[in-house]
Structures are given as C-alpha cells and as structure tokens.
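Note that one protein chain of the assembly has been removed; the remaining protein chains are unaltered in position.
We call the chains A, B and C, going by the order they appear; numbering starts again at 1 in every chain.
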C-alpha cells in the first residue's frame, strides 16, 4: 500500500494502462502542457513518457473531443477522452449518447466502442451553477453506457483501469473535491471490477447507499448515528452506477430492513429514485419501512456560501433522514 | 368543439399566440418552406401570415437554434425553438441546460427566459436508435426547466399556449405518433394550465399514471382490465411532467390503494422511478401493495419490427403488470 | 484500384457499372418502400452517384469511409454487398447491421465502411478520430468523410476541419453539394462563398468539381487521395450536384419550382457517363449490357431480401453492452 492523492492515483492508473497497451491514449484540453491538465494535474508528466500522439492536447472543441474518441475507438484504439467537467460535457452529449452508446447496437455488433470519457462532477466551493453539476442520472438512463463514480484513490485508479480495458463506453465521473484527498493505494495491479460495490462499514440497523464523495459523508453520518444513537448503520459505496451492485444492496437491506439512499445531485429524478424503486420492487417483504432518499433541492447551485450550503447534502442532514427511517 | 389532428391543433395554438403577442416567434429548420416543417407540417402556412422575421427558417445549427432562442428570450421576446426531435436536441443540451435553465437564477433574477423548445419524442415505426428517443427524465431532473408532454390535440394546443405565456423555459415534448391523431379541440381559447393532470378514466381499484402517447395505451389497458377482469382502473394523464400534479395522483392513490406508472421510455432511471418513489414517500399508508412501474428495456431502439416490438410498452404488457399489482 | 490510365474507357466503364448498381438499388429501394416493405426513412442518392463512385474507386479496401443519412451509394461504392443492404432495409436476417439499424445505419466494417449516420455532422468528428487511430497505429490507410452542403452549417464541421489540420491527419472531406437541405434551398441559409472558401480558411487545400461528371470526379479524387496518402495532410473536395429525388421517399417536393427537377435531370451522371463511354469508343451494346446486369443483380437482391426471414425478437437484447445488458420482459410484464 502507498498513500497518495486521488489525482495521483488515477494518473498512475492511466500511465500503467498506457504502458501495458500501446493502443490506449488520452485526449483533452491542456493535457500536455506543464500543468498536465489544468484542474488537478491529472496528466502531469505523461507527455514526456508517451509523447504528443498519445497525450493529445486538443483545441477547445468538445464535440470533436468526444466524436474523435468514438471514431478512434471504432477504428481499434482505446481513447480516454477528458471533458474536464460534466457541465462542459453537455456540449458533447450527442456524440456520447447518439454515437458512442449506440454504435455497437445500431451496426449489429460489427463494432465495439472501447472508450472512457472523464467528466468531473460535484460542487467545489464557489463553483456556482455551471461548474458544479452531477449528471450521473442522465447516463444511467442511457442504454449502452457504463457509469462509474469512485470515491477513493484506490477505486479511482482501479476503476479507471477496468474502464480502459472494458469494450463498452464508460462514463468515468470523478468528484472535484476528491482530487486532492489522499488514501491507501495497493502496490499491485489493483483492478476494481465494474459493477461491484464496496461496504465502507457493516451494520445491522439501517443501510445507507451512496457513491462518489457522498459515500464518505454517509460514512461520517453513520459514525454520528453510532455515537449519538447507538445505531449500527451499514454504508455501501456503489462505485459503479450502471450496472450497480443490486445483489450487495439487496443482501444488506434483507439484513437491516431499512434503506436510505444519499446523493449529492438534485433529488428529483435522480439516480436515488431508481435505487429506491428497484429495491422496493425486489425486496418488498424485507423493508420494515419505505425506502428513504436524500438529495439536493431542485435548483441551480448558487454562489454565495450561505446559499451554497442550502444545496449541500450534509452528514447532519443524512443523520436526520436516517433517524426518520429508524423512527418509522 | 372542432375535430382536428394534433399537428393542426398545435399549429392553430401557435398562430393564435402569435396573433395575440407580436413578440412571439418561431425558429427551426424548414419551418418556412412549402412543407411548413418537414415532420408533420406543424408550421404550414404560418410564413404567409407572419413573414420571415417571425417564422424563421434556420440553418442546420442546433446549438444556435437553442442559443439564439435563449438570447432572444433574455432580450425580451418569446421564441418557440423547434429542434425537431429529442434526438437532435441532444446537440443543444448545453444551451438548454447550462443557459436557458440557469440564467434567471445565476443573474439573481435580473432576467427571465420565456422560451419554448419543441422536441418530438417517441418511437415511430422504423425510426431506429437515433430517431426514437424519449428524454423527458433528463429535463425533469434539471432545475429551472418546465416539462410538458401532451397526449391529445386539445392538450397539445392548450399546453403550447400556456407554455408560450409562461416566463419559464418550457420543454415541449410532442409524440411523433400523435401528430396525425385526431380529437376534439375547444373553439374557445382552451388554455391548459401547466401542472394540472387530467383523469382519462375514473376508477376505484387501481391507479395508472402515464403521459404522452402512453397515456392512451394505458387507457386501452384499463378497458381490457374492465372487460376481462371486471377491474375498475383510474387512468391519469399527467400532461405536465414538471411540475407534475402530485395532488391529483395522491388523491387517486388514496382512493385506489394501488399505483402503476407506465412510460414509453427506458425504465431504468426514468421519470417513472421518481413518481414511484415520491408517492411511496408521501402516501405510505395508502398503498395496499408497493408501486409498480413499467417501461422499456435498457437498450437502444432496434429497427426490424419483431425486435422493435420488444422495446414497446404495449397495452397487453400494461395489463399484465396491473394484474401483478392487483394480485398482490 | 486498377492501374489503367485514369480516364481509360475500360476504367470508366467500371465506374459506370457502379453508378448503375447504385441507381438500380435506389430505384428498387423506393419501389419497395412504396410497397410497404421498408420502414423508416429512405434517403435517395439518385443523381449523385458519380461522387461516391468517383471517390471510392480511388480508395483501398483498407481505407475507411464515414457516411451520413444518404449513404446507400457510398456503401455500394466502397464495396458493401447490395443484397445484405437490401435485407437491412427490409429488416431481414442477413442485413448488414443485423436488421438493427435500417437505411440510416448501414455499416460494413469488412470493407471499411464505418457507418451511415442519422445525426448530421457526427461522421466528421468521428472521421478525424478514425484518422487519429490510423496515425497512432502507423497504418498507411486514409479516411474519407462525406458531408452534405446543408451540414456545413453545423459547428462540428468546422471543429473537424481545424482538428484535421492541427494533427495533419490522413483524411479527405467530400462535400456533396446537391443544393438542398431537406426542403430548404441551402444557398438561403449559407453565408459567404460556400464550402471551399470555408475549408480554405483553415489552410486546407480545397477544390471544386462537377459532381455529375464521374470522369472529372475520378481524376480529382485520384489526385487528392494520392496527396493525402503521400502525407500531404487533409484535403477538401467540393462536388456540385443536384438532388433529383425528394429528401426522403415520402417527400412531395412542393417547395420546388415546376420543371426544375426535369431540367436538372438532363444533367444526371448515369446518362452523362454512358454518353462519354460511347463517345470514347465503347460499344453502346456493352454499355447497355452493363446497365442491365446491374439491374439484374439488384432485382435478385430484392428477391433474396423478400425471401429472407425476419430476425427473432430475442435478438433485440444482444449487442447492447457487456456490462449491465438489458433483461428481457418478464412474463409478468415489466422490464426489470
């Protein structure tokens, strides 16, 4: 195990895959400059090892970053397209949803589209309305796509490697607030299988399901519940949103009888509703009370801190919601 | 009352609003040619009455059709932007979601964005993967947007008129298979309020909630349930998806104790999950059994008829799902 | 292709055969559409056959093309099997795309045809990516992308041109200017001097040609493709032509002045090529034979397609994705 930041771990994972497979390459704005990607230096130094044909510094052309990745994947390479933020990725929804997600199917299986598209999600202090969005729900709803949203450096690295090796187009969502967070990363290959959840904390009274940064806040909430209420909450980090690990969630709910789904994104129409509905459909008898969910109010992300905090799903708010479930 | 097709009724509604308010105008590809919009002649003849400044024939430039509508709305007019199909509208998600939906908020209420964006949804025989998508779930999940999906000529006309008069950006989703369907349209102004559902059929044993074309198929299913099972199903056509008429749905569920949500779009992560979760949260004691939902398998829309039918939510499949609920 | 002198009658006769094959395919496809054998939309390439033919004959099997919604001619010219294409149109077993795509989603990767497309301009951005893949793998293949005149007003068109030039990619852009974008006269929605001027603004060598003259297209395409293959970077070919038929098979063309179609049809490429062949010493009987054999081949394709079965419904669930594929309907009704 080695301690490193999320950004460093993911960069390591990318470099390892690029060494392993000469067909793996990355493209995006500012990837090859001395900053190695302006957001968190996720590509720092890679240009020196792999050169400009594999660490491609692109024009500000989101449609083409995504479209070129699709064409290059179809033509036999494994591109990692970085659209920087999910907000900017909205400029390339067509290429992702109409092309990447459908080509294998539309063409009757003649082609695969082995690409990874990186889209940073989540709020970063002061990010405001156009640099803070979490759009995972859109892509979970889109046939043909795989969606991952890791929460730790080890999962960030391990899931990127699995995503690169997958023959499906994978939407890789990293949280801006996690880039500089540190954690233990295995020294071996450390592949994290797509579709497998991780139990952050085992418990018997209540199951809290979450993903990305919110999984860590959910774990904080669980600690509070343990300390203040003597409640034993189980916390599951899905890591992969499609296909999500229903087996693990069902098993946990059958054990605890109570489920709370926590997400950072807007609650209305969010992925949490899918989990709540699916579990209600498949474990109706296991539930002691109806599934609870928590997510952001249906509003854009405001700038000034006091208002910004109204958008946030905090550990305190998770605790309150959990108590509602436990009291029912 | 006058009998007319959906396409004619909506065109009438648009013309009425354009006569009423000189600031209302429409833009899109092929709107002013002799076909008046290639899909279903929804603009036929309007160019003669309103001229090229108000029926604007645009280049194939989806980003600008949407972006110009936003700019023109902010500058004090009421544009109706036609993106032809929800599939092509994916080329303009950024302008709709990052600009139209957020401008009023980001700028602290200095501006309103009174625009309507028309996006045809739904399968049309042989439409295949890129001309058949229903993306209402994305926009319900997007703060700042209003989403409507009328099922009848009268609602098509009445909701378009209300959408044009609204100061919010409204995503207006018309189903391709409905354009040529006929129905009674009131001879008066016939405004249909945003946010108000319509009960297609009253019943006591089960509530079926749906929207757009699927509401009509749900009504067929209800007839079968009445004929074959002697079951009295209540069918609610939401008409507006955000804000959806929770009061009407809650009241119906409190009466019937059973709810089935039926949608044409992909079930996973669809709007149906939001309705199911919301009703479960707000009427837990009223439900005799957990909410059921039905939607399409998570796959692109295939072309050949036998496969295409596997994507379809049919009255027979709705009936089967309803029986599952009634038997529980 | 062959190494015969560029405009040797033998070579042009070969191109004539391809033109006839495309013409016959489109005419029969329209008949089958009218007969209710084909669903969805069919975009006819009639009158534009010389472009796809003159360009693709200069490409190698290992080269890639990316097409658009009007892709039948491009596919046939690149070597796709018309019978498999007709089966695709009719949604039958044996279709190029397994009957999952239909007319707008024909692809044949075995001949380097990377797909028609239902979304305008997306073939351009995918095309530069395919060219990047070629460069990365160090292959000497090249990419050709076909784009309509109306589509040159979509942003991705420009992004792709700029992108191709920056990375000096092995790619040729072919703009088929049939003067219409659906029911709109393209000129009315297009500012400036048109596609060639726009390409030149990115420093891309761009050339105009009479797209109804297969001999001219063949000659220019051979030259430009040679330059691209030789490391000359991206090139742009702008071919003037005319969309003889409606935008789609249903199109009544109410927007078009009376007589325009008939007038412009006099200039259609099949007839012009036949005239050239006879004028250049080819026996008229041989020309007629070529035409007839093309129709015979397509008629056989139509019969084979009609005779082919529809695919099993269950195949709908295949080829979506490896991780998290769809679950079929449960007997109870709901999709999982």
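Just a few scattered comments:
By our rule, contacts are C-beta pairs under 8 Å (C-beta built on N, C-alpha and C of every residue); 3 or more make two chains touch, one makes a residue touch a chain.
None of these values were measured; they are calculated from a predicted model.
Interface note: of B:4, B:31 or B:106, the residue touching the hidden chain in the full complex is B:106.
Only one of A:5, A:61, A:162 or A:277 touches the chain withheld from this view, namely A:61.
For the chain missing from the display, the contacting residue among A:6, A:88 or A:271 is A:88, taking the whole complex into account. Although one chain is not displayed, subunit A still touches it through residues 29-30, 33-35, 38, 57-63, 87-88, 91, 125-131, 267, 292-300, 302-311, 317-321, 324. As for the chain not pictured, it touches subunit B at residues 23, 25, 53-54, 56, 58-59, 61, 63-64, 66-77, 79, 94-95, 98-99, 103-111, 143-146, 166-168, 194-195, 242-243.
The chain not displayed touches subunit C at residues 153-159, 161-162, 165-166, 188-193, 197-198, 200-204.
The rule we apply is simple: only the chains that are shown with their structure count from here on.
Taking the mean of C-alpha positions as each chain's centre, the chain lying farthest from the centre of subunit B is C. Centre-to-centre separation of subunit A and subunit C, using mean CA positions: 39 Å. One finds 30 Å separating the Cα centroids of subunit A and subunit B. The mean-CA centres of subunit B and subunit C are about 35 angstrom from one another, to the nearest whole unit. Of all residues in subunit B, those touching 2 or more other chains are 87-88, 91, 128-130, 292-293, 298-300, 302, listed in ascending order. Multi-chain contact residues of subunit C (touching two or more other chains) are listed as 95, 97, 99-101, 105, 117-119, 155, 320, 324, 326.
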